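Pasting in a structure now, in structure tokens, and then I'll have a few things to ask.
All protein chains of the complex are present and in place, except for one that has been dropped.
The letters A, B and C name the chains in turn, as written, and every chain counts its residues from 1.
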Amino acid sequence: MSALFKSVHGSAWWLHVAFVILFCVAVFAVLQLTPKQSRKYVIQLVTFIGGLFYALEFFLPIHAQVTAANAHGEGNFITPYMDVVSDWLTVIGAFTVGLGVINLSMVHTKRLAKGGNTAFNSAVFFVSAFAMMAIDILQKAHPNALNKNIYELLFSGALTTLDATMFSIIAFYIVSASYRAFRVRSTEATILLITAVVVMLGQIAVGQFITHKLPEVFHFESIREWILTLANTAAVRAIGFGLGIGSLAVALRIWLGLERGSYFDSQA
Amino acid sequence: MSIWLGNHTHIFSLWIGAICTIGLYSVLYKENKMFRFFEHLFLGLATGYMIATTWNDVLLPKWWVPFHDEGKWWLAFAVAIGSLYYFIYSKKYNWMARMLIGLFLGVSAGQQFQVFVNDVWPQIYMSFKPVLPHSAIAASAIGPSVNAVTPVEAINNIVFMVILLCVMSYFFFSFEHKSAAMVHSARWGRWLMMFTFGAIFGSTIMARLALLIDRMDFMLNDFGGEAFAWTGNGPVAVLVLLFGLTGLVLYLSLGKKQDEESIEDPNAGNY
Amino acid sequence: MNHANVPVQILLPLFSIVIIAMILAARKKHLFIRRIQGLTAIDEAIGRATEMGRPMLCSIGLGSIDVPTLQALSITSYIIRNSARFNTRAIVPVADPQIFPVAEEAVREAYTVEGHPEQYNAEDVRFLSDRQFAFASAVSGILYREKVAASFLFGTFYAEALIFSETGQQVGAIQVAGTPSTTQIPFFIASCDYVIIGDEFYAASAYLSREPTLLGSIVGQDIAKALLLLVVIFGSLLVTFAPVLGAIFSAFLKGK
Partner (left out) sequence: MKKLLRTLQTIDRRVLYALLLLSVTLPFFIPMKIPVKISQPTHKLYDTIESVPENSFIIFGSDWSAGTRGENGAQTEALMRHVMRHKLRFAILCFDPQAATLTQDIALKLQSQYGYKEGVNWTNWGYRVQEVLFFKAMANDIVKTVTADIHGTPIQTLPVMQGVTSATDIKLLVNVNPTNSYTNYIQFLQGPYHIPMVFAPTAVMAPEAFNYLDSGQISGMLNGLSGAIEYEQMLGVVGRATKDSNCLSFAHLLIIMLMILGNIAMLLERRAAKLETQLMGGAA
């Protein structure tokens, strides 16, 4: 095995790569011979194996496993392959970026063809995408001052600012949402309103000032802390238990091909 | 060119930042051409960045360098397998792409066991709460030392358990909530959740406001302080500009208010 | 925890077996599921979009290939299958390249199953950006410009949740949301018409499709939840009445 997988260079490398491509084309051609009705079982099998690898690695008993990188390592016989497998999956998964880019280009090329203001915006999209991609790859490959400065303008000047701005827009939306929705229309809305106000008063200097003459238990900040550490933890934990079991059930259904009524059904 | 840009990068960066900020904020008035421009600029930059980081951080170090530079030819299999995704556009070979998708579905399902344990497991034993007070117990041959439980702690623990049970009872789906105990417990569970959600809302407000304050800090002190230093007091100059702009927008929008739909939400509180 | 310890090796397979057993047992029986209010609203929202002749937005959140996002896709499939016969357009924005081909396939499949493969439009399953706020600004843009009449927000959401739901509110869309991200639920409650909470998200596909296997899974989940609750109650009784034994039991579960 290790004799087969040996690094090669030069023309031998090209030969090997050509062999791999031909080999894969042959394998895919053979796979294509699978009768239509049994294809879903092939897919199901692949799904099952993918899940089995991780499930076994997690559940099987472990023993000490010392490696060069980790003197306190432990694991079972699958553990040493984890890094390799996750690297392969990362690399294969990275190819989906192409699909996303194709989709974006399709939409925006059509708009370019249409003309008018929409076309202008699509042109903005293409130009900025190309500029950012080019300068990012360039500044990693040739980190000179010019490249660094242009990158700085596009990344810190524009991209991260746009990020932070869009993020901060939420502050405005919180104001309009709370003003509109927190009305004493029903028991539930009233509870929401009251706890929100108490917690808010507990976290600002002015709110703390209002209650500072009362005994400590009645301080807004004490009530806030009690709500957040005790009541909140309990409710969030209860919700979390349900979510945990629910996600476990979905995972089991997908893994074992028991999902019904959606895409994963015909998939399985 | 290079030196000139080097000397001015900072001030350019501030100007770009300020213009981008105002451009996106313009959506607060209403969706408009300026917002559209910055939305597409944002999308473009993000796409370019995504392609570049995928190459720089994933494909280059994990694939191209070992594959090409180190001569690990078998990494060509990764391309062959990855290219299966593109069969999604073909009617005839579509199922091959599904095979690859199936693999990833299986992987995420298989990893869920560990995700479950890391998320939920510690919460189980952390929910063991003594509901009666007792004094401290020293370590012995049988077991470890145990801290004392004060009456206040015991009461808090009872509250904790009650909330936990009520909220969980709300999440039983497979039978009708008929018995009075179940009905009340589930209703209280829902109310207690609203209590929690109110608290989350209130405490998150602070984080979001902090972001807005940071943005304003940038506009007034960073940007205003440098780009408008010539006015003598940059921050105040920007503040005046900002409010001039806001006032104008308000004047325009309130003038046209009649023909806009009422902002009251007929369904609010009806979730 | 990188590997299962002994109590995990016992309890987790037990939960799994209970759920699987109930799924298998359910194939013949008629099973009950209690009413989940927010989900009943989905059909109302589809109807509204159809009436107004405007598109719907079905967001699957920000997640990659993971269980919550796959569940969100199941719910989205259901919505699209129900809207296909009315010829109501559904826009599905996607934020992660890895989930993108899955979403494309699931949407296409939903139209095909209902016998309307011609309604599938590759440009309506839209990959926008993997960057949280670039995605948020693009979705806002879609909501505004397409004048979306119904907005379904199912999946993993972070801070951008409120951007989507407030924008949807501004354009007057009827909004139904559900997410396993508990921290975002308050914001959905404040700005959506209907919100499903917590575990209801995982019960949704069973509730909507009434597939026997999925209903069986719900029964199994309920039993597993009850078991989990029993462990918590047992542990609490132990730390109350036999604190030392309780400490030993906690340590055993912790795996130390």
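Going forward, contacts are C-beta pairs under 8 Å (C-beta built on N, C-alpha and C of every residue); 3 or more make two chains touch, one makes a residue touch a chain.
What you see is a predicted model; the values in this text were computed from it and never measured.
K.L.:
Of the residues A:79, A:121, A:233 or A:247, which one touches the chain left out of the display?
P.N.:
With A:79, A:121, A:233 or A:247 as choices, the missing chain is touched by A:233.
K.L.:
Check each of B:65, B:136, B:155 or B:210 against the chain that is not shown and name the one that touches it.
P.N.:
Going through B:65, B:136, B:155 or B:210 one by one, B:210 is the residue touching the chain not shown.
K.L.:
Touching the missing chain, which residues of chain A?
P.N.:
Residue positions of chain A that touch the missing chain: 69-71, 156, 160-161, 163-164, 167, 171-172, 174-176, 178-180, 182-184, 193, 196-197, 200-201, 203-209, 212, 219, 221, 225, 228-229, 232-233, 236.
K.L.:
In the complete complex, which positions of chain B touch the hidden chain?
P.N.:
28-29, 122, 126, 203-207, 209-217, 220-221, 235-236, 239, 242-243, 246-247, 249-250, 253-254, 257, 262-264
Here is the rule we use: only the chains that are shown with their structure count from here on.
K.L.:
Would you identify the shape of the chain contact graph, picking one of line, ring, star, complete or other?
P.N.:
Topology of the interface graph: complete, with all chain pairs in contact.
K.L.:
Going by the average position of its CA atoms, which chain sits the greatest distance from chain A?
P.N.:
C
K.L.:
Just give me the whole-number Å value for how far the CA centre of chain B lies from that of chain C.
P.N.:
Chain B and chain C have C-alpha centres separated by 17 Å.
K.L.:
At least two partner chains per residue is the criterion; list those residues in chain B.
P.N.:
In chain B, residues 24, 27, 36, 38-39, 42-43, 45-47, 49-50, 85, 88, 98, 101, 104-105, 107-109, 112-117, 127, 161, 164-165, 168, 171, 193, 197-198, 200-201, 204, 208, 263, 265 touch at least two other chains, as defined above.
K.L.:
Provide the list of chain C residues touching at least two other chains, using ranges where the numbers run on.
P.N.:
Residues 2, 4, 12, 67, 70, 97-98, 101-102, 105, 128, 130-131, 133-134, 137, 159, 169, 182, 186-187, 189-190, 197-199, 203, 221, 225, 228-229.
K.L.:
Of all residues in chain C, which touch chain A in the complex?
P.N.:
2-4, 9, 12-13, 15-16, 19-20, 23, 67-68, 70-71, 73-74, 77-78, 94, 97-98, 100-102, 105-106, 109-110, 113, 122-123, 125-128, 130-134, 136-137, 159, 162-163, 165-166, 169, 180, 182, 186-187, 189-191, 197-199, 201-203, 205, 208-209, 211, 213-214, 217, 220-221, 224-225, 228-229
K.L.:
In the complex formed with chain B, which residues of chain C make contact?
P.N.:
1-2, 4, 8, 12, 31-34, 36, 38, 65-67, 70, 97-98, 101-102, 104-105, 128-131, 133-135, 137-138, 140-141, 144-145, 159, 169-170, 172, 174, 182-183, 185-190, 192-195, 197-200, 203, 207, 215, 218-219, 221-222, 225-226, 228-229, 231-232, 235-236, 238-241, 243-251, 253-254
K.L.:
Would you pull the chain A residues touching chain C in the complex into a rising list?
P.N.:
Residue positions touching the partner: 57-62, 74-76, 93, 96-97, 99-100, 103-104, 106-107, 110, 162-163, 166-167, 169-170, 173-174, 176-178, 180-182, 192, 236, 239-243, 245-254, 256, 258-264, 266.
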